[in-house]
Every structure is written in structure tokens, then in C-alpha cells.
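Missing here is one protein chain; the remaining ones are kept as they sit in the complex.
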Amino acid sequence: MENKIKELNDKIALASLGGGLKRIQKQHEKKRLSARERVDYLMDEGSFEEIGMLVTHRTSDFGMDKEIYYGDGVITGYGTINGRLVYIFAQDFTVFGGSLSETHAEKICKVMEMAVKMGAPMIGLNDSGGARIQEGVRSLGGYADIFYRNVQASGVIPQISAIMGPCAGGAVYSPAMTDFTMMVEGSSYMFVTGPNVVKAVTNETVTSEELGGAIAHSTKSGVAHIVSGNDQECLDDLKRLLSYLPQSNKETPAKLPYVLDDEIRMKLAAVIPESTNKPYDMHEVISGIIDTDSFYEIHKNYAENIIVGFARLAGRSVGIIANQPLFLAGVLGVRSSKKAARFTRFCDCFNIPLIVLVDVPGFLPGTDQEWEGIIIHGAKLLYALSEATVPRVTVITRKAYGGAYDVMNSKHIGADMNFAWPTAEIAVMGAKGASEIIFKKEISDAEDHEAKLLEKENEYAELFANPYIAAQRGFIDEVILPQDTRRKLIKAFSMLENKVSVTPNRKHGNIPL
Amino acid sequence: MSSDFKVKVNDTFEFDFNTENTSKLDSVSVEKNKFHILQKNLPYKAEIICSDFNQKKYTVKVNNNIYQVAISNPLDILIKELGFGAGISKVIQLLKAPMPGLILEINVEVGQTVKENDNLLILTAMKMENSLLSPRDGVIKSIAINVGDSVIKGDLLIEFE
Partner (left out) sequence: MKKILVANRGEIAIRVMKTAQKMGIKTVAVYSTADRNSPHVKYADEAVWIGESPSNKSYLLGSKIIEVAKVLNVDAIHPGYGFLSENAEFADEVEKNNIIFIGPKPKSIEIMGSKLAAKEAVLKYNIPMVPGVDHAIIDIEEAKETAKLIGFPILIKASAGGGGKGMRIVEKESDFETQMNRAISEAVAAFGDGSVFIEKYVASSRHIEIQIMADSHGNVLYFFERECSIQRRHQKVIEEAPSSVLTPEIRKKMGEAAVLVAKSCDYLGAGTVEFLYDENDNFYFLEMNTRLQVEHPVSEMISGVDLVELQIRVARGEALAIKQEDLKIKGHALELRVYAEDCMNDFLPSVGLLDVYQLPTGEGIRVDNGFEQGMDVPIFYDPMLSKLITYGKSREEAIEIMLKAIDKYKIEGVETTLPFGKFVFEHEAFRSGKFDTNFVKKYYSPEVIVDQKAKEAEIAALIALKQYFEDQKIVRLPN
């Protein structure tokens, strides 16, 4: 019996070392934690149960049978994070560079299936050189198995990918289909084709970092939702993100305890500047509405003219979508529409109510916008919001012009409550533009065009640049004081807690993608 | 296999212990969470007042004095050694026009030291006065535009040292 026990313990000890101490040390030298260390750090003390520790690959081509590692380069299993059940896979760069083989993929698929069955989030820590070339098509098959399960799980359980090393070639599609992609600055990169092939084909010289590093993907492509400074921060950020999400689509996110007070926030009264042309930071409005320090921003540096993120309102997890007047006057464009649309659909999948803060003067004009298809992407956001059945409440702080008014969660597309501040300007377009069109003759007839235009502009603004016409029609449910916004929202979302919405019976709609 | 733990008490005292040390400790449980210890022939009364297993923090009363104990396991020690400092901030060299517009105001001079989020210049566009805020702390190396200039998207506005 003793021998048998020793045999088991030896195997476990060997498996725990992955590709060996030397390789682990190399990871440390590159300021990266090993896969096992990452899992240990992420999971609650002593909660992790590993599945498939002793799995090995089955290839003998190219002498592969001489090199066997227990676990085959990925650690899979389940544990708890802050007491909540989660499933995880963490690729081990020290074993064959974390490359994916048939068995490696099988392990991942196994936990993904369990996550769906048990209704718990799936977390992937990616750190892999790509397909294990020696396995040939088998590894491609492995990838596809994973992709398929990503889709089966999509909208059923939250799926979060953290890219903590290389992730190249086909491997990138899995994170792309998960709900959130996190990257570590300086030590992770993602691309479909690497710099070598790029150079060979297009003669472009570019480094891995430039091509697909954390900065590139968080500012240019929007592939990365969150960027962290190092491994530890990334895992801390992951834990924090998880706290806003439910276990599965059958549940609502856990509510934090909160003692209600008077909830008036006087600082909001001073946020909107006197001049309608002066910008302000919408982040200030957000912080004046939500629970202190509860904002978790997604896509912080991408399409900065719109802000999306999670927050808490009296302990309840909510999603926030807000135009940002500081950037491009807060207009909607191709990227901002895509950013907000995907966020909306995620919240809708997982029963997270939405707050939409509006200060939008319209859509960004220009050939690159039109030729990029602002029509389709703007429609995407309109569609996503219209389709969402979670409680959604709108607050118009200032401008809401033209089509953008309709798009930004207006009453007509099914918003549950629509509030507007006294500074709201709900109009078909800005006073100047409207006057130029409506009073064209009067202006051209006048002696002083400028003065006449200004006169007409002021007249128009008086009459139309306010929330009252919309309020008279019931398009706005209530015009509220800025400092009361938080109170109103807390009460609204409490009222909307048990909302049930019926969607027509269909396989799925055809959102313009 | 005794792994080494670093135990910090009241943020003042630090000890290196492993399972050997704890098994050698002559302590007897008197009641739940209360212990009688003999160390170097001197008796001590200890009581565990508070425990947070997940955070590895315990509050222990020894002979009527309260001590806050924080345990670091080998992984915590490794992370500390790796020196994960705060995230590296992006060092942006050039500030370019995010959209076409007119330069209304320039609020800085060459050689001026600025802090992140300082208002560098105002660009009117989309009928709005957009304040362009500094993306970082730094010193202005050069200003490529003048008040009244019209710029297109991507034009260089300010360069940092």
C-alpha cells in the first residue's frame, strides 16, 4: 500500500512542477507568475479542486512520445472566488509553450461543459504559443471544439478570458467570443497573424507589442476590454469584474448590503456648465449617481466618446452607458456604437439592469464614418437597446438631438423610465442648425445675417432647447433636479425589480452585425 | 516538506515560520479559541479573537495585549519579490487632434510642466468647445499649432519631452 501511495504522491509532485522549476523560474524572470501560481492567487484559499491533473497527450509523431508532461500544459478545475463557484482553465507556458493539443483541448472542453451544466462562470487564463504543430489537424480540431462550446455557453454563463501571455493564430477566436477579454500590459499579445508573416506578406515591420499588445487592443481595435499592469493586478481586476456578474443567466447578480440614507447628491447640481458649448466630464455625473467607488469601467481607452461599465446602485449591480461630452462632444460613431451595443447585449444576457445617461449632439459626420458604415453600427446600438428586456432607465443630462435621441434608450424603444434634467435639450437638432434651415429666408433677407441668425437661434433655443415639449408628450416621465437623480434611480430600479417582458417567439432576430 | 511563511504582527514584527515551528509550539487548547502556551518555561495565555481565513488575517490576544497577525504564504512572498509595482503608465509622447476643428485657446507654453488632466488647449468642433486634457504628467516640448489654426483629425498638436 505504501508504495502505491508513494507512486501517487510522486506523480502529483511531478505534475505540480509543470514544465520544471527552470522554466517556472524563466516565467518569474519575465515578471510572470506560473499557471499554478495564478490559479492559487485567484481562487479562495484551499478551494481549488483540479480536474485532469494526470492527463497526458497521445501523440507519438515526431518523437513526441518521449516527452510527456502530466496535465499536458493546462490546469483545469473548479473552485470558489469570494465564495462563488467558478470553473477555470489556466494554460501552462512551461509545458510545450502552453501549446494546444487534442488532450489539452479535451480538458478545457470538459470544464466548459461542467460550467454550463452547473451554471457557474467560466474563466480562461490564456498563455499559449498556439497550436501544437506536432499534433497537426488534431489541434485545429481541438480549437474548434472549444469554439463551439464557447458559443453554446454564450449568454448562459459569464465567460471571461485573461490573456496573460501569447495568444496567436486561431487561438484568439475563443477569447473573442467570450464576454470579456483582459490583457496584461507588456507581457501579453494577441493577433491572428504574427509579425513574421506580416513582414513576409505586406512588408510591414512591426513588433508583437505594437501589432497586438495590450495597448493596441485596448485603444485601437477594442478587442481588449480591460488592461492591467501585471499578473497580480489582472487577477485582482478579474475578481472585481466577477463581483458584478451573476453565476448564470438564470440568476441576478448578488446584491451587496446597503443602508439607505437621504441619497441626495448636491455636487450634481454644479456639473453642467453655463454655456451649452462647454464640455464636462460625464464620469462626474456617474460618480454622483452610483455607490461610492463602485464604478468598474470597460473599454476605458477605446471609443472614449462613450462610457460603459458596471457599478452599484444601493448595492445592486447595474450597467452604465453614458455619452462623454469631453471627447468628440459625446457624439455617436462607429466604434462607440459597437462598444455600447455589445455591452448592452451582455447586460441583457445576464439580467443586469441598465442606466443610460444621455448628452449626445448627434452622430459623427465624415466620410470615414459613413464608409465604415455608421448606418449599420448606429443601428446596432438601437437594435441592442430595443431588444433588451432588462430594466432600463434613461437620464438626459443635456443634449439629445436628432436620431441619437431615439437611439439612446428613448421611451419609444422600450425604456422603462425616462428622466431629464432641466438643462436637457431634446430637439431635432441644435438651435443654430435648425434656425439656419427654418429661417433661411428671413436670415438672407436681413441686413446683418449674423445678428439675425443669433436672434433666431435664441428664439429657437427658448422654444425648443428644453425637455418640456418631450415631457408634455410623455416622452419624458419626469423632469428632475440633478441632485435627486440617485434617489429617483434607486426607487425606479427597486420598482422594476420583477419586470417580466415578453419577446416574440423566434429563433433570434437579425441584428445588423 | 515545510514551506516557509512570513508572519507579520502589528505591522512591526516579522517572523519566518514553517510547520516545524508550529508543531514545536507547546500549546494546549483550554477552551474553543483559547490556549495556554509554555515558551522557554514562561506561560502565556492566548485567545483568537478574530479570524479571516481567506485574507489570512488573525487577531490574537496574548496576555491581555491585542496583536494583528497577517500571514503570507510562499506565493505571497514570491509575488512580493517579483515586485509587481503599480501598473506602468503609458508614456504618450504626442498629442494629436482627435477630430477636425479650430484651435480656440492654447493654455500652455513650451517648457511648461503639466500634470495629468491639466487643460492643454481648447478645440472647437461639433459646435462644442472641447478641452483637450493632458494624458500624462510631463513637460511640453513643442506646440505645433497656433490659436485660430484649423486642424484635421490626426494633426500633431503638442509634443511632450
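All chains are identified by letter, namely A and B, in their written order; residue positions are counted from 1 within each chain.
Quick note on the criterion: a contact is a pair of C-beta atoms (placed from the backbone, for glycine too) under 8 Å apart; a residue touches a chain by one contact, two chains touch by 3 or more.
Because the structure is predicted, anything quoted here is derived from the model rather than measured.
From the options B:Val62, B:Leu133 or B:Leu156, the residue with contact to the chain not on display is B:Val62. Touch with the hidden chain on the side of subunit A covers residues 44-47, 80, 83-85.
The set of subunit B residues touching the chain not shown comprises 5, 7, 9-10, 12-13, 15, 17, 19, 21-22, 25, 27, 35, 37, 39, 42, 44, 46, 48, 51, 53, 56, 58, 60, 62-67, 69, 71.
Rule of thumb we're sticking to: only the chains that are shown with their structure count from here on.
Here the CA centre of subunit A is 24 Å from the CA centre of subunit B. Touching subunit A in their complex are the following residues of subunit B: 53-54, 56, 75, 78-79, 82-88, 90, 98-100, 124-131, 133. By the touch criterion stated above, subunit A contacts subunit B in their complex at residues 28, 31, 33, 37, 40-41, 44-45, 82, 185-186, 215, 228-233, 275, 277-279, 325-329, 331, 361-362, 364, 366, 430, 432-433.
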